[in-house]
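This is the structure I have questions about; it appears just below.
Up next is chain A:
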Amino acid sequence: MSYILSLTTFLPILGVLLLFFIPKESKSVLRGFTFAVTLVTFLASLLILFGFQTNAEFQFVENVPWIAAGPFVMRYNIGVDGISLWLVILTTFIMPLSVLSTWKAVEDKVKEYMICLLILETSLIGAFISIDMFLFYIYWELMLIPMYFMIGIWGGKNRLYATMKFFIYTMVGSLLMLVAFIYLYMLGSQAGIPDFSVLHFYNLRIDPTIQVWMFMAFALAFAIKVPMFPLHTWLPDAHTEAPTAGSVILAAIMLKMGTYGYVRFAMPLFPEAAHRFAPLLATLAVIGIIYAALVAMVQEDVKKLVAYSSVAHLGFVMLGLFAFNVQGMTGSMLQMLNHGISTGALFLIVGFIYERRHTRLISDFGGLAKQMPVFATIFMIVTLSSIGVPGTNGFVGEFLILIGGYESELRWWAVVATSGVIFAAVYMLWMFQRVMFGELNNPKNQKLLDLDAREIAIMLPLVVLIFVMGVYPNPFIEKMDPAIQKLVAHIRPASMNAKILPAALQSLPVGHPAMPGHSGMEESTAPSAASGQLPAGHPGIPAEGQSSEPVVNPHESK
Partner candidate 1 sequence: MENLNGYLIVSAILFSIGTIGVLTRKNAIVIFMCIELMLNAVNLTFVALSRHLGNLDGQIFVFFIMTVAAAEAAVGLALIIAFFNNKETIDVDDINLMKW
Partner candidate 2 sequence: MFDNVWLIPLLPFIGFLINGLLGKRIKNETVIGGIASAMVLGSFIVSCLTLFNLLSLPGEERQVEVKIFSWITSGVFNADVAFLIDPLSCLMIMVVSGVGFLIHLYSIGYMHGEEGYYRYFSYLNLFTFSMLLLVLGNNLLLMFVGWEGVGLCSYLLIGYYFHKKSAADAGKKAFVMNRIGDFGFLLGIFTLFWYLGSSHNVWTITFTELANNSHLLPTGGIVTVITLCFFLGATGKSAQIPLYTWLPDAMEGPTPVSALIHAATMVTAGVYMIARMNYLFIRSPETLAVIAVIGACTALFAATIGTAQNDIKRVLAYSTVSQLGYMFLAMGVGAFGAGIFHLMTHAFFKACLFLGSGAVIHSMHGALHHAHSNDDAQDMRNMGGLRSKMPLTFITFLLATIAISGIPGFSGFFSKDEILWQAFSNPHHGSLNFLLWGMGALAAGLTAFYMFRLVFMTFFGECRITPKAKDHLHESPMIIVLPLIVLAGLSVVGGFIGIPKVIGDLFGGIPNYLEHYLDPVFKHSEEYMAHHGAHTGIHNIALEWGLMGTSVLIALIGITVAYSLYVANKGIPARFVAAFPGLHRAVYNKWYIDELYDNIIVNPCKAFSQFLWKGFDVIVIDGAVNGVAKTVMACSGVFRLMQSGLISNYAWSMAFGVVVMLSYFILK
Partner candidate 3 sequence: METLFFLIITLVAIVSAILVITCKNPINSALSLIMTFFCLATYYVMLDAPFMAAVQVMVYAGAIMVLMVFTIMLLNIRVDASKKHSHKLFLGSIIGFFTFFNIAFVLFKSHVAMPTGPYSVDMIKQIGHTELIGKEIFTNFLLPFEITSILLLVAIVGAVILAKKKI
């Protein structure tokens, strides 16, 4: 079954073709058929999961010549490895749920909506599995179009502003990335690399100054998608205006595209630049965590609140990525899955109450727990997962990120990020209390009916996953561990020569100059630090005067 990967990718397109034959009026048939297609795609992706041996190599690789235009040779080169496996499964897992959630939500133009959904699924899966950078770029752009229509046509009041902003924001970023791609290709072709496959470019030595510019281009494109701190304002608008299924997919999968981009392209291709930019991007990530949490606290609109919460969660993921160690990376990969599940569930929940009350203002709700007890328990479980209470999936990811971050140079960033844990509890619980607890005085709330079978069927797999990943995350971690070990081994040595930091950065509490080695991964155990003394620049009690070991400035020692 070596074509399983292409099959999974293009199954939705097959669905689209068949959809054309179904008449526009028979809505339920349309919905049923689309649900069936997404379900079959999910089963196909399960085949990939079970067929996947846990090693660091790309599997189910398909490498077929595709375009040869002048100097450019592009091959249809796809494959899945530890990192992208779970993201593909997350995509195919979330799609049936979002299709199921639009049963009553979308009444007009159902056929076009379903077509958008299926095209979106194809482009998402394609982006995750493509090894050829050009193919990745095509899928990267392709996914914008269906989302643009979904928000633009079936959105809320000022949907045009939101969808325009979303589209242009992402487009600007990705154009820069395209330029970087082409320049990279040129560099590659000089060095004899035949095609666009990213694997060839991994071991291409690019001198640091060019790396800095290329990394900036990639980083900007993915930072917009993540969304990182200053470039995040499109997310709340896009979410408030998007239909339920649209915002579920946007939050659960499309945001992961940004972080996946960092892991697959930005960091391994330009390791030195990644190390040099680590403090800056970590600062933005940490600001993102605190800033989004604070802003989420005072939101009146539930969906905007959840949107800001996902900015905060992804800030954690970015912090984990820039820790450059196995715990940090595993933590962020896990957190991507957790965020997909918990925020996807949150948006589904907001969708349910929106379908009932057609309002998203927190002040319109109150005391729903008495009126809708089943809904209350599910909402409570998902809130706890989003806060990261131990026993749910959120905690495992966050803990690994923070402990990974604490261990790397980003020690002080991890300390500040840990306080994000408090704010997460504050805004989620405050929202939960204003929506669910308190008096049931609003007459319209008194007539709300609890979740029906369909809605429970949507939420059940998510709740089960929340607990399974919280209590027993090992199967998830095992599958991605070899790929992450390989990635970290690829990036870490680059940090040696990235150590020639300009004097300005020297003042940062950089850990002991000789990188503290990890017995687990590198054989060469780093020389143990000064026996009892404080390692230089230690965060603890500010070393009164210079500690016994002055921070060796690489410049002088050279």
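Regarding selection, all candidates are chains of the complex that A comes from, given by their letters.
One rule holds for everything that comes next: a residue touches a chain if its C-beta (ideal position, glycine included) is under 8 Å from a C-beta of that chain, and two chains touch if they have at least 3 such contacts; residues count from 1.
Worth saying up front: this structure is predicted, and the values here are computed from it rather than measured.
Novice: Looking at chain A, find the partner in this complex that touches it; the options are 1, 2 or 3.
Specialist: 2
Novice: With touch defined as at the start, can you tell me which chain A residues reach candidate 2 in the complex?
Specialist: 165, 169, 230, 232-233, 291, 294-295, 297-299, 325-327, 330-331, 367, 369-370, 373, 384, 389-391, 395-396, 399-400, 402-404, 406-407, 411, 414-415, 418-419, 421-422, 425-426, 429-430, 433, 436-440, 471-474, 477, 481, 485, 511-512, 516, 518-521, 525, 528-529, 532, 534-535, 538-541
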